[in-house]
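Encoded as C-alpha cells, here's the structure I'll be asking about.
Every protein chain of the complex appears in place save one, which is left out.
Think of it as A, B and C in the order they're written, each chain with its own count starting at 1.
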Amino acid sequence: MKRTIPLFISAVTGFVLIATAFIPKFVDWGNDAMAWFNLLAAFAFVLGGGNLLKMQLQKISAQQPGWGYSAVTLIAFFITLFVGLAKVGVHPNVNFPEFAWSGDYLEEGSVFWWFFEYIFTPLSATMFALLAFYISSAAFRAFRAKNTEATILLIIAVIVLLGRTYASEWLTGGFSNEPIFGENGITYSDFKLDHLTQIIMEDFTTPGMRAIKIGIALGVASTSLKVLLGVDRSYLGSDQEA
Amino acid sequence: MLKILQNLDRRWIFLLMFVAVAVPLIMGTTFPETPSGEVIAVFDAVDNLPDGSNIVMALDYDPASAGELQPMASAFTRHCALKKHNIYFMTLWPQGIPMIQSSIDILNEEYPKTYKGKYGTKYVNLGFRAGNEGVIKLVVEDLKKSYSADIHGTNLDNIPLTKNLKNIQQVDLLCNVSAGYPGSQEWVLYGSSPFDIPTVVGCTGVQAPIMLPYIPDQLTGMLAAIKGAAEYEQAIINHYPQLAENPKAKEGLIRMGPQLVAHVLLIGLIALGNVIYFWERKQGTA
Amino acid sequence: MKQSTIIWTLLMVLGGLGLVSVQVFRGKGEVYVRTVPVEAKSSSKTSPEQTYHWSTYQQVPAIEKGNPGISLSFSRTLGLWVAAFCTLAIFSFLYGDNPLYKFTESVFVGVSAAYAMVVAFWTEIVTNLYAKLLPGLARISFFPDMESSTQPNWLYLIPLVLSVLLLWRLAPKGNWIARWPLAFFIGATAGIRLISYLETDFIGQLQSTIMPFIVFSADGSLLWIKSLRNTIVIVGVLSCMVYFFFSIEHEGIVKYISRLGIWFLMVTFGASFAYTVMGRIALLSGRLDFLFNNWLGI
Partner (left out) sequence: MFKWINLVIKRLMIPLLIVTSGVALVAAAEPPAPPTDFRAEDVPGDAGTAIDLFWTLSPDDEENTKPRKVLRYVISRKEADHKDPTYENIGEPTYRVNTFRDSNCKTGIPYLYRIEAVGQESLTSTPVVISEPVIASLQWFNLQRSWFAVFVFLICGSVIVFIEMARRGKTLKIRKIAGLEAIKDAVGRATEMGRSCLFIPGIQDINDIQTVAGITILAQVAKTTADYRAKLEVPTSRSLVMTTARDTVEAAYLAAGRPDEYNEDDIYYITDEQFGYVASVTGKMVRDKPAACFYMGAFYAESLILAETGNSVGAIQVAGTAMPTQLPFFVAACDFTLIGEEFFAASAYLSGEPQQLGSLKGQDFGKLIGGILLLVGCLIMTLSAFETRGEKQAEKSQSFLHSAQTYIKENILGKGGF
C-alpha cells in the first residue's frame, strides 16, 4: 500500500507519456495527464507556503536563536497572502463592473502589486546583484592558474571577456584586412578579439557543450527509466519517515 | 607589499567593483556596436516575417534577472510592434506577470496606433501557468487545456486571436526570453525541436553556452547576455532610425559601458591575484 | 581591524549623508501619477443603465509635475523609498552579516512564498480547477463571460483528490499518502524527460554534428578553413565523449584523446565562465541603475 501503489502510479503515468511520442491515440490522454500535472504543480506552491509556515512556527515555539526573524517572515507571509487572495485595492473588470471579484489580482495600483513592485522586486534583484561583488573578490583571491586546465580556462575567459566588450575594438581594432601569408584566406583581422571569441564559441564551446549534452541526455534517460521501473525508489523516502 | 595584498580586506575589492559599475552608469557612456551574425539571425527571423504574423512571446524571467533581460524583452517587443505582429504573451514564472505588463506598456505607450485598445485582436496576455515544462508540453498540443482563460479571466473562445488557435505549433515565431529553469532549454526540448516551431531566444549569460549547440538546427538565433541585447538594439536602430531618438530603446547599449569597465577590472584582479600566487610560490620554494 | 571598521563606518555615514542631501536639494525620489477616470457600464441585462465609476492612476515622468491631472502619489513615493531601503539593506550584507540584512531577508522569504502561492491560486487553481468543477459558481464569481451552459468536467476530480493528498504531507500523521501524488508527479516528469532529452539532446545533437571533414566549394576547390572548422567540431565532440566514457582505462591512445577532450572542456568552461561573469555584472548595473535613475535621479 505504501510502496506498491506509488510505484504503480508512476510507472503507468510515465509509460503513457512515453507512448504519446509514438502512438497518436495516446496524445489526448497525455494532455490530460499534463493538465493534472500542472494543477499539482500549482498545489506544490501551496505546499511550499505550508511548509514554510510549519517550519517557522516550529522555530518560534522552540524559541530557537533568531526566532524573531521567523516571526518577521510569518508576518510578511500573511500580509502578502491576505492582500493577494482578498484582491485588496483591485477594481472589477471594466466589462463586468457588477462582479466585484472579476478584476485582475495584479492590477497596477492594487496593494498586492505594490508589494511586488516595491518589496519583492528590489529584494530579489539586489540578492542577485550581490553576486557581481562576490565574483570580483573571487577573481582576486581564488582563480589561480594552478595547472594546465585552469590556465587554459582563464586565458579563454579573458579573451571572451574582452571580446564581448568594446575593448576588442580598442585593442585589436587596428588589425587590417590584409592576408597574413599567401592566398589562404586568413587575414590579420581574423585575430580581432571579437572574432576570436566567435571562433571559440562556435568551434570549441559548441562541441564541448554538445558532448556534455549528449552525456546529460543519456543520464536523464537512464535515471527516468530507473524511476519508472521502480529500480530507483529514493523519491519515496525511507520507511521511517512515514 | 605582498603582505598587504595577501590580507587585503575583500570589502575594498567590493568598493572597486561598485565604482567600476557606478561611474560609467552615471556618466552614461555608450559605445557603437556592430551586430554579430547570431544577432542578425534573430533580427531577420523577426523582420523577414510578413507584417501581422503571429508571435508567441514567452517571457520567463523575474525581477532578479530583469537587469540583464529587460532590454531584450523590450527590444523584441519594439521590433514586433514595428512589424505590426500579433503577439501572444505568456510566462512560466509566477514573477513573470509584471514583466509581461511592462512589455504591454511599451505597446500601448509607444505604438498606440497599432496596439492601443486592440487587446484580443493585436495582442493577448495569457499570463502565468504553473507546471514548468508541463505547460509547454500542453500549449504545443492543446492550448486550451492549459489556458482556458487569459489573465483577465476572459474565456479564450471569446478572444479573436485565440478563438481558432488549437495549439502554438502553427505560430510563425516563438520568442523566448529566459532566466533559467523553466526557460529556453525547455522550450527547445518540448516545443521547437519536436514540432519544428521556429524559435529565437534571449537568455542570460549563464545559459548562453548551454543553448549554443542548438544553433542553427533547433534554434534560429540567440541573444546572449547584455551584449546580445545591445547588438540587437543596434540592429533595430539601424533598420528603423526613428528609434534612435528613444532613449528607452538603448537600455542595453547604455549597460555596455559599465560592462567594459567591470570586465577590465576583473581581468586586472585575476592577473594581480595570479601574480601574488606565483610570487608566494617562489618565496615558498626559495 | 578596528581601524578598518572605523573607515568603513565613516564611508557609510558619508555616503548616507550624501544621499540625503541629494534628495533634499534636488527634490527627486517622488512619483507622479495621472488620474484616469474609468466609467464602466453594467453588463447585466436587468439593470443596463447602471454605471460604475472609479479612477486608475498612470505613472508619469516627474517632468510633467504641475500639469493638470497630475498629482504626487503618496503610496508610490513611499514605495520607491521602501524599495531603495530594501536595496541598500541587502547591499549592507557586503559589509558583513547584520540585523538589517537578516530582517529584509526574512521579509523576502515570506513575501516570495506568499506571492507564488497567490499567483498559483488565481491562475491555475481557480481557472483550471474551480472553473472546471463548478462552472456555475465560477461564472457568478470570477469569470462572468463564461458560457452559462458549461458543464462541470468531473475528470478534474482526480487532480483535486491528488492535490488534497499532496497537502496531506503537512499533516502530522499518515503523510505517506502524499507519495501517491508525488509518484504521479515524478512519473510524469520522468516520462516526458526521457523522450525529449533523447530526441533533442542525444539524437538532435548527433544529427547537427554529422558533417563532412573536408568541404569543397562549388568549383571543386578545397575550402580549407571550413574543413578545418568542421574537423575541429567533430574531433571535439568525439574526444569529449571519450573522456566521459568510463568503460575503458585511460591508457595508450585513449589517454591522449581524453586529454584533448579535457582541453576542449576547459575552453568550454572558460567561455562559460566569461559569460557568467558578464551576466552577473549586468545584474549589478541593472540594480544600480534603479538606485541612480529611478530613486536619486542623477
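In this text, a residue touches a chain if its C-beta (ideal position, glycine included) is under 8 Å from a C-beta of that chain, and two chains touch if they have at least 3 such contacts.
Nothing here was measured: the structure is a model prediction, and the numbers come from that model.
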item: Where the missing chain makes contact, among the chains that are shown; value: A, B, C
item: Per the touch definition above, residue among A:Arg3, A:His195 or A:Lys226 touching the missing chain; value: A:Lys226
item: Subunit B, residues in touch with the chain not shown (by the definition above); value: 49-53, 164, 166-167, 169-170, 172, 206-207, 209-210
item: In subunit C, positions touching the absent partner; value: 93, 97, 105, 109, 194-195, 198-199, 202-204, 206-207, 209-216, 218-220, 234, 237-238, 241-242, 244-250, 265-266, 269-270, 272-273, 276
item: Touching residues (missing chain, whole complex) on subunit A; value: 18, 21-25, 27-28, 55, 127-128, 130-131, 134-135, 137-138, 141-144, 146, 149-150, 153-154, 157, 212, 214-216, 218-219, 221-223, 225-226, 229, 231-232, 234-235, 237
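The rule we apply is simple: only the chains that are shown with their structure count from here on.
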item: Which of A-B and A-C has more C-beta pairs touching across its chains; value: A-C
item: Furthest chain, CA centroid comparison against subunit C; value: B
item: Distance from subunit C to subunit B - Cα centre to Cα centre, in angstrom; value: 11
item: Where subunit A and subunit B are represented by their mean Cα positions, the distance between them in whole Å; value: 14
item: Subunit A: positions in contact with at least two other chains; value: 32, 34-35, 37-39, 41-42, 44-45, 93, 102, 106, 108, 116-117, 120-122, 124-125, 127-129, 132-133, 135, 154, 157-158, 161, 164, 201-202, 205-206, 209-210, 213
item: Two or more partner chains touched - positions in subunit C; value: 94, 115-116, 119-120, 123-124, 128, 142-145, 188-189, 192-193, 197, 199-201, 205, 208, 268, 271-272, 275-278, 280-281, 283-284, 286-288
item: Complex interface listing, subunit C residues touching subunit B; value: 4, 8, 11, 94-95, 115-116, 119-120, 123-124, 127-128, 131-132, 142-147, 188-189, 192-193, 196-197, 199-201, 204-205, 207-208, 268, 271-272, 275-289, 292, 298
item: Subunit C-facing residues of subunit B, complex; value: 9, 11, 14-15, 17-18, 21-22, 25-26, 64-68, 70, 94-95, 97, 127-131, 133-134, 137, 146, 148-149, 151, 153-155, 157-158, 188-190, 193-194, 204-206, 208-210, 213-214, 217-218, 224-227, 255, 258-259, 262-263, 266
item: Complex contacts: residues of subunit A adjacent to subunit B; value: 27-28, 30-32, 34-35, 37-39, 41-42, 44-45, 93, 102, 104, 106, 108, 113, 116-117, 120-122, 124-125, 127-129, 132-133, 135-137, 139-145, 154, 157-158, 161-162, 164-167, 169, 194, 198, 201-202, 205-206, 209-210, 213
